[in-house]
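Every protein chain but one is kept in place in this view of the complex.
Chain nomenclature is as follows: A and B, assigned in order of appearance, with residue numbering initiated at 1 for each chain independently.
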Amino acid sequence: MSSIKSFFSVFLPNKEYKFLPLIQSIGERAVLAAELFSQLISETDQSKREDLYAKVKALETECDIIEVQVFDELNGNFVAPFDREDIHQLCNMLDDVVDLINGSAKKTMLYQPQSMPNKAMHMAEIILEGAKAIRIALNEFKTMSKSPENVLEQCKKLHDLEHEGDDVYDNFVKELFETESNPIELVKIKEIMGEMERATDKANSVGKTLQTIIVKYA
Amino acid sequence: MSSIKSFFSVFLPNKEYKFLPLIQSIGERAVLAAELFSQLISETDQSKREDLYAKVKALETECDIIEVQVFDELNGNFVAPFDREDIHQLCNMLDDVVDLINGSAKKTMLYQPQSMPNKAMHMAEIILEGAKAIRIALNEFKTMSKSPENVLEQCKKLHDLEHEGDDVYDNFVKELFETESNPIELVKIKEIMGEMERATDKANSVGKTLQTIIVKYA
Partner (left out) sequence: MSSIKSFFSVFLPNKEYKFLPLIQSIGERAVLAAELFSQLISETDQSKREDLYAKVKALETECDIIEVQVFDELNGNFVAPFDREDIHQLCNMLDDVVDLINGSAKKTMLYQPQSMPNKAMHMAEIILEGAKAIRIALNEFKTMSKSPENVLEQCKKLHDLEHEGDDVYDNFVKELFETESNPIELVKIKEIMGEMERATDKANSVGKTLQTIIVKYA
């Protein structure tokens, strides 16, 4: 990794990037949204579900606004050593994660499942852990030069969480097929869990995008 | 945006790109396919559904052929100020949109739902609006130097349409869970609506790709 270190160290320590706090603030909101969603998924009172969803939705709307700010910031500004399009790509991926957390919250609120199984709580925790890993990685972004290992450790974590999410989803659906006699309730819960599983996939895509950026500038 | 203007203006006004009319003709076909699909979705006569699907399929096949022509055109030809791979990426995304409109039409024709709910018509309109936004953006492609705002306006529209598509889909499925007592009919209609929702997602991906191109060459 010495080549990464030597390359980045020329540029990064002496320069602040305006896009970075913006992107980090999307990471913060991903964690907040995942925390609210964890509460929502264990909530059975519909009006409380609606309140929690409204808060998630507000975060998602803020992220859309921040994404436009990142776009404006990248446009025409030098962001060396990175290529602007890579930062834009990363920002798109982050936004997708927040969209999918929002989607999971919305589906839970709208479809009103009688109760969510314990495995849904497990999945919500995986999403929250993923959001936290993304937040750490983004906070280490500027020091990738000195310690790319820290970012790579979070990428590894996101990869492992995606595999764990796959396992939880598949075992959950297996149980659902065995125990849920109401097919409509089955489809409903499967739809919510599927959206959650996609959120863990997309969190891993953020990790892959970070790895590609590291490889590109290595 | 002045930097975009100054950069593009050096290259674009004096040069024709052979790939551009090809890509624009995919945009045209996306609109035609979306129009035919709108008719199909409100059609209950199976033989008319089959006729309409055959027309959508023919457009999709034409787009596959055009995509190969774009590939051949890009290969070895200078397409400055763009990198060839960005145009190829954009073309791939466009083709995906047409594929998903075709997929929505095929599923409707094959699965033969008794009737499609009003919300399906709404979704078909969102897809059509998205295809039109893509067509406008592609027609503005050459003048992105003078007015990137026009392309960005369509990107914003594609983003909003995707969110609208999400809402229509989620509320539609919510209603379906409440009103459709036949689980097999429920899964059938949900499958068709899901493909339509993916078409609005992919249309937004075209917008994101256009934004990344703008950022890259800003």
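Some points to look at:
FYI, contacts are C-beta pairs under 8 Å (C-beta built on N, C-alpha and C of every residue); 3 or more make two chains touch, one makes a residue touch a chain.
This is a predicted model, so every value here is computed, not measured.
Checked against the full complex, the candidates B:135, B:159 or B:188 give a single residue touching the omitted chain, namely B:188. Of the candidate positions B:69, B:92 or B:143, contact with the hidden chain is made by B:92. The omitted chain makes contact with just one of the residues A:54, A:80, A:121 or A:218: A:218.
Residues of chain A in contact with the chain left out of this view: 1-4, 159, 166, 170-171, 173-174, 177, 180, 183, 186-187, 190, 208, 211-216, 218.
Even with one chain removed from view, chain B keeps its contact list with that chain: residues 64, 71, 74-76, 83-85, 88-89, 92, 103, 106-107, 110-111, 183-184, 187-188, 191.
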